[in-house]
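Let me begin by presenting the structure, written as structure tokens, before commenting on it.
All protein chains of the complex are present and in place, except for one that has been dropped.
For clarity, chains are labelled A, B and C in written order, and residue numbers in each chain start from 1.
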């Protein structure tokens, strides 16, 4: 089981802030493909992953990273703090 | 008549903050030579003019500048504000 | 060293008042305050979303990196989330050091990193609609300085 979090317009497009998933995806990219195949709203949110960032267990990572041992994946647009 | 002001260690070496002088010196450098010839304390204060700065009528200038029309000359070490 | 992530307002003057001024070896304090702008004059509010947990970790990592790079007597970072009105303080950074260059550089370093590596997202809500603030290329370029 893996927790998936969405922030900012990713959250708005998918329509929820968080979900828990059983997945066999080995990488972030594979997880994204799995999500896109589920419903249109995921396909829209993940249409251009170059516009997205991903964090694994609250550390910035990238889409080629492995999900082995990861408990929390977060997807969001580039940050705009400060 | 010209007002001459001294600041920081230039003032301390010469022993006064300000004096008024009648001079025919055409340039700052000529004025410095005239002062140095007056007394040892001036010679000591002006021994190394590369360590000094000069302002003419409250604007930074240099030792080759003309004194024509100048009412106030100030000598001081490099500034250390801030 | 202090990091606060909060929805409550903070008092910039009060935070500046005593910051970093206790020690004998502090010669320079730099503070930065970020404020909600209203360029168009139509902004109703700014909503700041964040990633609880990761936010605190990410800022702590930046603060540690700043302490490694510069000799700093003190650091303060405050960043708000939630709903903010035009003119309200969003966040602040303060640094204290012996010399001005370290205090300035550390403050700018923290700002550049907070801007694009701390998980905050700003949404501008105006009378005619809401829009997520987009990150700019300059935000990434700013990081290359460090």
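As a working rule, a contact is a pair of C-beta atoms (placed from the backbone, for glycine too) under 8 Å apart; a residue touches a chain by one contact, two chains touch by 3 or more.
None of these values were measured; they are calculated from a predicted model.
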item: Visible chains that the absent chain touches, using the contact criterion stated earlier; value: B, C
item: Option touching the unshown chain, where C:77, C:111 or C:135 are the choices; value: C:111
item: Absent-chain interface as seen on chain C, which is shown; value: 11-18, 21-22, 24-39, 41, 86-87, 89, 98, 100-101, 103-104, 107-108, 111, 142
item: Contacts of chain B with the absent chain, listed as residue ranges; value: 5, 7-9, 11, 55, 58-60, 74, 76-82
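One rule holds in what follows: only the chains that are shown with their structure count from here on.
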item: Centroid-based (C-alpha) most distant chain relative to chain C; value: B
item: Rounded Å distance, chain B centre to chain C centre (Cα mean); value: 48
item: Distance from chain C to chain A - Cα centre to Cα centre, in angstrom; value: 26
item: Touching two or more other chains - residue numbers and ranges from chain B; value: none
item: In chain C, residues with contacts to at least two other chains; value: none
